[in-house]
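Here's the structure we're looking at; comments come further down.
All protein chains but one are shown at their positions in the complex.
The letters A and B name the chains in turn, as written, and every chain counts its residues from 1.
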Amino acid sequence: MSNSLMKIEKVKAYYMLKDRYVKAVDNISFEINENEVIGVVGESGCGKSTLSNVLMMNIIKPLALIDGKILFKTNGSYKEISSLSREEVRKDFWGKKMALIPQAAMNALMPTIKIEKYVEHLADAHNIPKDKFLKKAKERFEKVDLDPKWLKRFPFELSGGMKQRAVIAIATLLDPDLLIADEPTSALDVVNQKMFLKILMEMKKQGIVKSIIFVTHDIATIRQIADRMLVMYAGKIMEISPIDKIVEKPLNPYTQGLLNSVLTPEPEIKKRGITTIPGAPPNLIDPPKGCRFHPRCPHAMDICKEKEPELKEVEPGRKVACFLYSEERS
Amino acid sequence: MFKTMFKPLFQNKKFIIGLIIFLIFLALGIIGPLVYKVDPTEMTWDFEQPPSKIHPLGTDTYGRDILAQLLQGIRSSLYVGFLASVISLAIGTIIGTFSAVKRGIIDDLLMSFTNIILTTPSVLIAILIASYLNVRSLEVIALILGLFQWPWFARAIRAQLMSVLSREYVYLSRMAGYSDFRLIIEDLIPTIATYSFMSFVLFINGGIMGEAGLSLIGLGPTQGISLGIMLQWAVLMEAMRRGLWWWFVPPGVAIVAVTSALLIISTAMDEVFNPRLREE
Partner (left out) sequence: MSRLIVKNLSKTFLLGFFSKRKVEAVKNISFEVKENEIVSLVGESGSGKSTTAKMILRLIAPTSGEIIFEGKDIWKDLNTKNEIISFRKNLHAVFQDPFASYNPFYPVERTLWQVLKLLDKNISKKEGLNLIKESLFKVGLDPKDILGKYPHQISGGQKQRIMIARCWLLKPSFIIADEPTSMIDASSRGGIIKLLTKLRDEQGTSIMFITHDLGLAYYVSDRIFVMKNGEIVEQGTPDEVVLNPQHKYTKQLIESIPKLYEKMEDI
């Protein structure tokens, strides 16, 4: 209990549109332990990017936190960051305690601002002397395999892989406890992907960051770096378990479907074949009643159409939201 | 096809408002002089009269009827606008299409030429040409204006065609054995049609404003009455200082109303046709 860095309890975050809401994160609870990497997977539009923003309390209209608590451990006690405003969290937590690399961050760098400037902005924001901070940035750049001279360059002069490495170096300059990375590798070619993953894990080993949330659609990448995998579908957690166990034997039918659609160059995959999950993810404005996956599920039972399955521990460390593993099924 | 393209336009309030204002003025310009049969150039002894029963919008220094002038002026200004627009559209389409389709040297040359025209101060050149000509008909004014407002349209058409030509549906049509001609008719024209239509509206606007501008500095058409000419006369006779409001207010209002109606129409079209704005 006490070794969890962050606790997320029954969090609901909806996008409020004119006359309806999009239930992008709907009643989600889980804990992030210290010193672990959690991989978050799901199809596009399942709410995984919204989740990363909610964890940061980066909540901007029309997104609104409807319900639930987010607790973050600082100095040995839990602080309820969900009761603070975005401004307060930004001032006290962002950068120092938690950092986010948003999707396509490397392409969001202004091409006319030198990379150095971003570091100076960060120093200003946290009242740190600039030269000391720049020196630290230089050291960090060396750690991510970038020549410190690139600090004095403009973002457009860097290649995609270099830009992404610069982004992670700057995002973690203040040694945050938690790093959330949203699809950081999807725009890179495989060689640069691997280099990025290596750097990420190296940072964890050296204690620059303690825990990492890695959001992606690519299970094979998560398999390489994560301790646990969290599977999201239509704003809900379907399954959360240690990665080895999930790859060995996925429990939730949705997880099974996702794993069976993975296509990597391995003889096992060729032998096993790939399958398709029929249908398409539901609209989050009006998701199906009961289990949200039931219209696409090969094992759907009557109860799945009526009741929503709860996320329950079925084996030590493994939690699944599915009636196949619950006594409740009639 | 055109039905699905233009139907959403008529569900847009802005577009309908703009269109109604424009159509009112179009009707005034076309039907007005036929119904209100007063010669706008006939001089009478009722000079500088405020609006009355005989002269609904009053008269000017020479006793000419302002309403008759206004109706004639709307007609001429719209005519100049349309003509200038057609000329710009034709030049722009030809140059843009050639550049996009031929590529290579032709593209380079045409685009260099376009950039030269784009960067020359077109107002100055227009003034030079206009002052060089002693007799200027409405058509000549339209031609002068039309010759200078096409460059950005040519560039836009070129960019759009280039992007369409490398789009996969064009490849797929070609793979279905389409000839170049059929490809142009079915795939390329619809893509640039909405944009061209929008530009057409803006060009009319440019023509009307340009005519008014040239007229105001005394380089407008030497024959006929346009809204710009009316304003120029009013300025010459110091109508503003002397409080002869019925003289300069009607043409001013007409120019502002027509050009804003056209601007509203083109913004509304932008909203409807621009997929990014439409997504909402």
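One rule holds for everything that comes next: a contact is a pair of C-beta atoms (placed from the backbone, for glycine too) under 8 Å apart; a residue touches a chain by one contact, two chains touch by 3 or more.
Because the structure is predicted, anything quoted here is derived from the model rather than measured.
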By the document's own contact criterion, which visible chains does the hidden chain reach in the full complex?
A, B
Which of these touches the unseen chain: A:59, A:84, A:262 or A:300?
A:262
Tell me which residue among A:219, A:284 or A:297 touches the hidden chain in the full complex.
A:219
Kindly state which of the options A:277, A:291 or A:320 is in contact with the chain not pictured.
A:277
Suppose we count only contacts with the excluded chain; which residues of chain A make the list?
43-44, 189-191, 193-194, 197-198, 201, 217-221, 223-225, 247, 257-270, 274-277, 280-281
What residues on chain B make contact with the chain left out of this view?
1, 4-5, 104-105, 107-109, 167-169, 171-178, 186-187, 190-191, 275
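Everything that follows uses one rule, which is that only the chains that are shown with their structure count from here on.
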As a quick test, compute the distance in whole Å between the mean CA positions of chain A and chain B.
54
